[in-house]
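One structure coming up, written as C-alpha cells, with questions to follow.
Only a single protein chain was left out; the remaining protein chains are all shown in position.
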Amino acid sequence: MRGFISLIIIIIFTSVTYYFIGPVAHSIEGGAKVTDSHFSYADIPALKLQGNVAKGKALVMGAGACVGCHSIEVAGIKPSMSPDVAAKAYGVMPPDLSNAGIIYSPKFLAAYIADPVHAMKLGSKFNAQTGKTFPMPAFAGAGGNKQQEIADMVAYLKSIAISKNKLTPKLAFEDSCGRCHAVRYEKWTQIGSTPKFKNKKQKLAFELKVADYQDSLHKYLGSLPPDLSTIVESKTDHFINTFVQNPQNHIKGTAMPRVGITADTAKKVMAYLEKSGNPTQAERESLGKDIMIYLVIMAIFAFLWKQTVWKDLH
Amino acid sequence: MGKDRRWFMGKAFGAVATVGAVASLYGMKKTWDPLASVTAAGFTTLDMTKYKKYNHLYIEQWRGKPIFIIRKSPKMVKEMNSSSNKYKKQDEDRDIFIAGSHFLVCIGICTHLGCIPNYRPQDDNFLCPCHGAMYDFSGEVTKPPAPRGFDIPPFKREGNKLVLGLDSPEYQKLVKEHATLNKA
Partner (left out) sequence: MAHFTKATSVHDWVNQRLGIDTLRRVLATEYWIPKNINFLWAMGMVLAVTFALLFISGLFLLMYYQPNTHLAFDSVNDIIMRQVPYGWLFRDTHAVAASLVFLIIYIHMFTGIYYGSYKNGREMIWISGMLLYVTFSAEAFSGYMLPWGQLSYWAGTVITDLFSLGSLHTAGLVEWIRGGYTPGQAFLSRFFALHVVLLPLAVIGLIGLHFGALRIPHVNNQDGEEIDFEAEAKKYKSGDKKGSKVIAFSNDFMSKDLFIVSIYLIFFFYLVIFHNGFALDPINFVPADPMHTPASVEPEWYFLWSYDILRGFSKNPGLIAFAFAQGIFFFLPFLDRSPNATPASKRGIFFIWFWLLVIDMTALTIMGKLPPEGGYRTTGIVFAYIFIGLWIVFPFITKLEKKVTGR
C-alpha cells in the first residue's frame, strides 16, 4: 500500500514539474502567438484576369525585360553571369524562372511583378529613408493595360513550369530557398550542389566561389542566412511554416522576404528539410514498435519469475 | 514443486533477456559497419585511353589503396608472349587488353607485408624496398619473399573504361585462374 502511495506521489510531483517547466514555461516565454494562415496571403487580392500565354511570352522575352536579369533554362535562356559574379552585382543570384509558375502562388507572382518590395513585405528595408533600392524594379507597364500584362506574364510562366507532381521536395527547396540558404547535410550550397572533386585545387576553387557568394549575400542582407541542415530540430514546424508565410511576424525588420510559395510547395520544402534534419523517422517508428513489444514481453517474464520466487517469501 | 517452477521461470526470464542482449549486440555490430557514404565512394573509374606512355608507371587510387597501371609496349608484349618467358601463362592470364593496348592494372601493394614496391622502367620490373621481393611488368612475382603476384582489384569493363570496385564475370575468371585473390 505504502509503495503504491509513494508511486502516486512521485508521479504527481514529476508531472507537475514537467508540466510547468515544459508547456507552461514555453507559453510564457513564447511571446505573441502567430496563427498559421495556411499560405492564403489574405492581404493579396485574388488574380481575377485571364492571362494570354503568347502575349505573356512576348512580354517576358521583350518589353517586360525579365530576361535581362533572369535565366529561363526550360526556354533555352541561360544565365548571363555565374552565381558568384551575379551576387557581386545584385547581392543575390536572380532566380531562374523555369518553375516560378508552379512554386509561387499566382496572385503573389502578380503582386510581386507589380511591386516586389511590397509583396515581399520588405518595405522597412527598401524605402526612401534608407535609400536602398531593391535590384528588381517594379513593372511599369508596357503600354497597354498593366494588370492584364501582368496576368499574361503570370500565365506564360505557369505554362512553362513543370507539373505539380513532378515538383520534388529537392526542386521545391532549391528554387524557393536555395539561393540564400545552404543545407550542407544534403550537400547544397547557395551556388548549387557540391560536385565530386577530382583534386584539392578543384575543391578549393569551388569553395572560393561559395565564399565569394556568401560574402555578397552577407553584405546584401546584413547577415548570412543560416544553414538549414538542422532547422527542423531547432525550430517547431509551426514556427517554420508561419515564418515562411511572413518572416516579419517572428523577426521584425528581418531581411528575409515573404517568399510567396504555395501551400503545396511549402509542404515539399518541409519534406526536404525533414530529410536533412531527421531522416531516420521511419526507422525510428518501426524499430520503436518492436522494442516496445519486446520490453513488454520481458516485463511479463520478469514478473512471472518474481512471482515464483516470492511465493515462498510472503 | 515450487522450486522447479522457480528455476524454470528464472531460466525463461534469462532467455528473454538474452534475446534482447543478442539483438543489442547485433545492433552494435551494425554500428561498426562502414558508412553508406564510404561504401558508395568505393568505386574508381579509369579512362584507359588516358594512359598513353609505354612502360611508364601510372598510379591511381581505389579505396585508399594505390593502383598500378602500365601500358605495355609492343616489345614488352612480345616478351610476354615469348616461349622463353618463365611466367608466360601467369603473365598472359593477368594481362588486361583494353582500348587497343595490353595493360597491367593491379593493386600496388606487395603481397608480402604491404609495402608499396618501386618500378624500374629500365629493368621492366618492380622491386619492393622492404624485403627485396620482385615482380615482372605483368605483376607476377619473380623473387620471394612475396607469396604471389600483385592482386587485381575487382573491375567491370565499360567500353574503354574500367570501373574498379564492381565485380564482373571477367574478374571472376581471373580469380579462378589464380591470377588474384578475390577482392570483390
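Brief remarks follow.
In this document, chain identifiers A and B correspond to the written order of the chains, with residue numbering beginning at 1 in each.
Keep this in mind: a residue touches a chain if its C-beta (ideal position, glycine included) is under 8 Å from a C-beta of that chain, and two chains touch if they have at least 3 such contacts.
The structure displayed is predicted, hence computed values, not measured ones.
Within the full complex, the chain left out of the display is in contact with A, B. When the whole complex is considered, the residue among A:A89, A:L208 or A:A299 that touches the unshown chain is A:A299.
Annotation: of A:E73, A:E207 or A:E233, A:E233 touches the absent chain (contact as defined above). For chain A, the residues touching the absent chain in the complete assembly are 2-3, 6-7, 10, 13-14, 16-18, 20-22, 25, 28-29, 184-185, 226-227, 229-230, 233-236, 277, 279-280, 283-285, 287-288, 291-292, 295-296, 298-299, 302-303, 305-306, 309-310, 312-314. On the side of chain B, touch with the chain left out of the figure occurs at residues 10, 13, 27-28, 30-33, 35-37.
Just so we're on the same page, only the chains that are shown with their structure count from here on.
Centre-to-centre separation between chain A and chain B, using Cα means, comes to 46 Å. Across the complex, chain A meets chain B through its residues 294-295, 297-298, 301-302, 304-305, 307-309, 311-312.
Chain B meets chain A in the complex at residues 2, 5-6, 9-10, 12-13, 16-17, 19-20, 23.
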